[in-house]
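Single-structure report; data block below.
A single protein chain has been omitted; all remaining protein chains appear in their positions.
Chain nomenclature is as follows: A, B and C, assigned in order of appearance, with residue numbering initiated at 1 for each chain independently.
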Amino acid sequence: MPRKKIELENIVENISILDQDGNVDKALEPKISNDDLRRLFRAMTLARRYDERMLKLQRQGRIGTYGPALGQEAASLGPVYAINKDDWFVPSFREPAATLWRGWPIDKLILWWGGNEFGATPPDGAHDVPICVPVASQVQYAAGIAWGCKLKKNGGVAVAFVGDGGTSEGDFHEGMNCAAIFGAPLILIIQNNQWAISLPRKKQTASQTLAQKAISYGLNGLQVDGNDILAMIYATREAVDRARKGGGPTIIEAVTYRMGVHTTADDPKKYRTEDEVDCWKPKCPLARFWLYVKAKGVVTEKDREKMEEEIQNDITAAIERAEQYAPNPLEPFEHCFAEMPLHLKRQLKEFKAYLAATNGETSSADGNPENLAGYSKHLH
Amino acid sequence: MPRKKIELENIVENISILDQDGNVDKALEPKISNDDLRRLFRAMTLARRYDERMLKLQRQGRIGTYGPALGQEAASLGPVYAINKDDWFVPSFREPAATLWRGWPIDKLILWWGGNEFGATPPDGAHDVPICVPVASQVQYAAGIAWGCKLKKNGGVAVAFVGDGGTSEGDFHEGMNCAAIFGAPLILIIQNNQWAISLPRKKQTASQTLAQKAISYGLNGLQVDGNDILAMIYATREAVDRARKGGGPTIIEAVTYRMGVHTTADDPKKYRTEDEVDCWKPKCPLARFWLYVKAKGVVTEKDREKMEEEIQNDITAAIERAEQYAPNPLEPFEHCFAEMPLHLKRQLKEFKAYLAATNGETSSADGNPENLAGYSKHLH
Amino acid sequence: MAQLTMAKALNLALREALQEDPTTLIMGQDVGQDEGVFRITENLLKDFGADRVVDFPVAESSIVGLAIGLCFTGIKPICEMQFSGFGYHGFHQIENHISRFRNRTRGRLTCPMVVRMPYGAGIRAIEHHSESREAIWAHLPGLKVVIPSGPRNARALLKASIADPDPVIFYEPKACYRAFKEEVPDAPESMEIGKAQVVREGSDVTIISYGASMRPVLEAADELKDEYQLDAELIDLLSLVPLDTETIMASVRKTGRCVVVHEAPRNCGPAAEIIARIVEESLEFLEAPIERVTGYDLVMPFFNLERPYLPDATKVVLAARKVVNY
Partner (left out) sequence: MAQLTMAKALNLALREALQEDPTTLIMGQDVGQDEGVFRITENLLKDFGADRVVDFPVAESSIVGLAIGLCFTGIKPICEMQFSGFGYHGFHQIENHISRFRNRTRGRLTCPMVVRMPYGAGIRAIEHHSESREAIWAHLPGLKVVIPSGPRNARALLKASIADPDPVIFYEPKACYRAFKEEVPDAPESMEIGKAQVVREGSDVTIISYGASMRPVLEAADELKDEYQLDAELIDLLSLVPLDTETIMASVRKTGRCVVVHEAPRNCGPAAEIIARIVEESLEFLEAPIERVTGYDLVMPFFNLERPYLPDATKVVLAARKVVNY
């Protein structure tokens, strides 16, 4: 009975198709119509510009803390391109590219970061879940959604996102283990952007790759160049195909980089070098995709200029709409339960009396008066 | 950039040394003194007899629900043999063999199942944690203990146990991931007894082995014949060695079988076949170890008879001592905090008034009077 | 009409739910092949199949976490935590998401699930199998907390909880599972969540309780009547959220005296809330301080000592007499 190595059924693979110089592996290049290539390029550009504008808004104090996704556009956009409208999209919090692709109006995204539930309210009929703040907790409901699709036999799949840091959470483990047991059609994208706030990837886990965590659940792991939208689409398509055929979940590690701050409350200079950031600059997913669509003749310089202008205008219009939004201050009472129970009716009465007493103005502990005029119009 | 397989640094191995017919792999056979072989054989026998007697006590209503460990004696005993007294032992709930080996008096074990905290109180100076009820939660403090040993540089290691079912819990994942990151000298034994109450191993996880979960944490995995005490000792020694040298944690999957009920509240006929149980009977760890020590001439038939008799007497004496134990009813007040705060002092007064009012007798909701005479002696 | 234990009554409610509503699904540890460690799901796997009655791995956070996702796809999950003592593993999913999705999405994504949890002491079980922590769920906005006390209301309330559009923590007094039987009508029966029941009328003192503690309360009421000629009015809350303050106030205003009884620890427990509400709405009617007969603010002792640490008839009688003789 000599000591023997166990041959594992699972393997971990690496996929990259479009490199930073625009070279393409023709054997793996996914088929995408020119029209879709244009739409994808526009979407990626929109995500980038949206992020930049949000950082400005934050500096101007027009929204709250903001968490940009600069540099992660391909990792987030590719996977949702590979699914249908009726499939489910389950984001973490760094997927504006995917969220916009799924059809969320820009104003909703702005309003989320402005502190409004309206920004967490999916558009009509959308099979999308809003931003999830507690790291990795979304893996669980993503697994449930995918399993639900299987039980309902509606042919749907779910694409969900989690960060590298999120793989340390128990919810990641339990969710993926259950998804694998139940054969749930779930594609989990780990956006490995190398950092969990200030914790580098190496200190989050001692494993060589994040993709290999799939082996723990009896799955194959894929490590994909996350700044390569073609590879992301290729890998997700394969996983979606398998999932639809009953082949169960897939874990895709998208290797990318958080080019910006964790959030605007954070100063990355405290924990990482400019050199590291510089290394990643040439790997920019947008620049790379531009080389590809340009070479294909799908988007010209001119198209691009026009696109950029349209996008800026769209964002400006969305900001204007967002800034006109006035929340109804009574909504929290209306949406705690389907029907307001007696104790909340009483507390609502108390709340209204308070709003009335303040004549639309309330003072804060730090002495800043805050105008409630916008609220009082809802009182009658 | 063709799609390529990633070569993993980690491997999963299988180890077995002593087979069910008594054949030994001489190359791997661990060095154990004759004296220790005798002690080990006695300990394994004690664990078996203790279990049998506990099942009887339970049927007689002399203890509460009991969870036997029949058939898992080698998986539990081997690992603790491989560590020192000053190292730490962190059990789950199916390790009486290990607990007795660590020097816990039999009466404490009986008293635990009789519903007394005294049974959860480690003996003086012991580096042992009591039974842990919430599945897999112990993995976390085991990782903490091991990490503490490393930080204290005291050379200690921790051997901890978890069930196959426990690997589905988030605590298993987080605990092992952290242990690996911090290089904690932790040896985690997964007692894969094939069942988590009624859930078979196959339905707990889609992974081929439990050992391969180590890969998720950047560790090598070992799958060991858990009914082979020599293999368990060999594997644990190797892991302990590595841990002491700063090589970090190891996961050992001990492949064994829960020969009996989950607990006495359970009827395994509902979910598993007699055939399956029969298959495992010839693999009995005690029978196998007997072949080994007999062949070595370390324990003779006669020694064994004497041993069995001593053991039964020891257990009988322990039962008698345990049944004389009367808990101090005020202890819960005394041990909630280091110092009793005012609100508890007041509640204690209330409690004493109640005990006094009942004159040492209290009636229960189901009408069974329960004698509190044993309690009232503590009132003064 | 049949005489059923609470265990059987709950089983009946689950069976009816699976029959009536094809979107329902039962999930939990050992609920299928093993029919539940308390046999609450007896025969359900057999009759409804493995897609409706799902044996779940040992991962409580996932039981409730995956259930959220099921809800979004139009499935109605009825989750079982094997013991409430392990429900805490899923606390974050419940607090972070289940209680919040309706508010977060203004009603677009909701979690109309039931989480059944056997709670409480009295069955001589090992550690973590005997505490009562309903107050922590009651404290979380967005959850309903329902606690039956007998076979008939258990069945009706479970049906109502399953039909409810919001998440319900359904706390089952495990000591009552097989302690007694009651007539349970054959025809499906439901009850409004949030209505307490006056289970006995009286004028001398109001005794408020719920769940497993109703039994010692009933015993105490007999003793108060027989030994001390005191007529206690007994209120069985049946749900903590919503709390039926109207029934409470009507009674307390009548008797002017009140005792609240539960197994849960005292500090920030349900009794505290009930007292606060009485003070807010009916202070002027109070003729004596309100007494709390509750678990002490202690870790629940292992079972050999648990009996004197639980509310019992003696404690309730002592408290009621103290209140009356104030």
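Quick notes on this structure:
The working rule: contacts are C-beta pairs under 8 Å (C-beta built on N, C-alpha and C of every residue); 3 or more make two chains touch, one makes a residue touch a chain.
None of these values were measured; they are calculated from a predicted model.
Taking every chain of the complex into account, the absent chain touches A, B, C. Only one residue from C:54, C:67, C:217 or C:275 touches the chain missing from this view: C:275. Only one residue from A:100, A:135 or A:210 touches the chain missing from this view: A:135. Set against the missing chain, the residues A:25, A:51, A:87 or A:169 yield one that touches it, A:169. Touch with the chain that is not drawn comes from one residue among C:52, C:100 or C:315, which is C:100. Against the chain not displayed here, chain C makes contact via residues 85-86, 88-89, 91-92, 95-96, 99-100, 103-104, 127-128, 133, 135-136, 138-142, 241, 243, 264-265, 267-273, 275-276, 279-281, 283, 286, 288-292, 296-299. Of the residues in chain B, those that touch the hidden partner chain are 88, 117-118, 120-122, 129-130, 133-134, 137, 140-149, 151-152, 154, 156, 158, 170-171, 174-175, 177-178, 181, 331-332, 335-339, 341-343.
Those residues of chain A that touch the chain absent from the view are 64-65, 112-117, 119-120, 133-136, 165-166, 168-171, 196-199, 203-205, 265-266, 270-271, 327, 329, 331-333, 336, 343-344, 347, 351, 353-355, 357-358, 362-366, 370, 372, 375.
The rule we apply is simple: only the chains that are shown with their structure count from here on.
Comparing mean CA positions across the assembly, the chain most remote from chain B is A.
Chain centres here are Cα means. That of chain A falls 39 Å from that of chain C.
Once the centre of each chain is set as its mean CA position, chain A and chain B turn out to be 44 Å apart.
Each of the following residues of chain B touches two or more other chains: 168-171, 203-205.
Listed for chain C are residues 57, 59, 61-62, each touching two or more other chains.
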